[in-house]
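Notes for the one structure printed next.
The complex is shown incomplete by one protein chain, all other protein chains being positioned as in the whole.
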């Protein structure tokens, strides 16, 4: 199990009902963690529409989680 | 003879030494008037580098002068 | 002071412009993004901006650095507001100086285009009806950090 802190913004924050939480996961990667949380909380955004950041830097979906990581899932931005 | 008022700006004002004058001319057009004044006052700008305005509107070089016209000869502008 | 900032306070345009004063510069081009009273045919009553601030600021600095490499600039400063904004309020300010105006126009446009496409900043429209919507979250749009080119 890996312990990570997850922060939520915008639509994910509203669907989760909180701004951050610390949790333990068996998911090896950030994409695995998103799918786990999506199933648990009913996030409407599919994983391929969400980017990820770890410790305040963008990371690829295949990024491997480490103990203590701060993870942020980033919904599509407003753009135009 | 046609009586016109001539206003000078920038390098023409400095070369003429005044900002406006009223004078009588036999020149039928603005370009003829410029050549007359250029010969008299030693303006360095050739006629093809000077535009003309009459009564505060741009006119072609062939514009025919009328009694009472206010004529301005326009040196090249600063541009860029 | 940082060149790119996220601000919860109203943006002080005069103070931003003063930071760009430069005797070698002949041109200042600025962009202001204002809260519009409509979008996609709907009446908008107000707009909420939410930012993932640490990453928005580092990505914003990266965009300004890219602009300095691409264009012959003097200075470049940008500020993005967060919070609940009213119609007409200033949401984002970008200012760029250069010796010549072409570089200033190109760089200012580059910065705002990249900022809109790449910064993790979201907006929620509040409509006259009382409904709200996170823009692009559930529909179209680029991902933060995606390329806009």
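By written order: A, B and C. Residues from 1 in each chain.
Quick note on the criterion: contacts are C-beta pairs under 8 Å (C-beta built on N, C-alpha and C of every residue); 3 or more make two chains touch, one makes a residue touch a chain.
Remember, predicted model here, so these are calculated numbers, not experimental data.
**Student:** If you put the missing chain back into the full complex, which of the shown chains would it touch?
**Tutor:** Taken over the complete structure, the missing chain's partners among displayed chains are B, C.
**Student:** Which of C:5, C:29 or C:119 sits in contact with the chain that's absent?
**Tutor:** The one listed residue touching the chain not shown is C:29.
**Student:** Would you mind spotting which of C:2, C:19, C:38 or C:70 touches the chain that isn't drawn?
**Tutor:** Here the residue in touch with the unshown chain is C:38.
**Student:** Kindly note down the residues of chain B that lie in touch with the hidden chain.
**Tutor:** Considering the whole complex, chain B reaches the absent chain at 7, 9-11, 13-14, 44-45, 49-51, 53, 56-58, 72, 74-80.
**Student:** Please output the residues of chain C touching the missing chain, sorted low to high.
**Tutor:** 13-14, 17, 21-38, 87-88, 99, 101, 104-105, 108-109, 112
Everything below uses one rule, namely that only the chains that are shown with their structure count from here on.
**Student:** Farthest chain from chain C, going by the mean of C-alpha atoms per chain?
**Tutor:** The chain lying farthest from chain C is B.
**Student:** Can you work out the whole-Å distance between the CA centroids of chain A and chain B?
**Tutor:** Inter-chain centre distance comes to 74 Å.
**Student:** Report, in whole Å, the distance between the mean C-alpha point of chain A and the mean C-alpha point of chain C.
**Tutor:** Centre separation, chain A to chain C: 25 Å.
**Student:** Counting only residues that touch at least 2 other chains, which ones in chain B make the list?
**Tutor:** none
**Student:** Two or more other chains in contact with one residue: find those residues in chain C.
**Tutor:** Counting only residues that touch two or more other chains, chain C contributes none.
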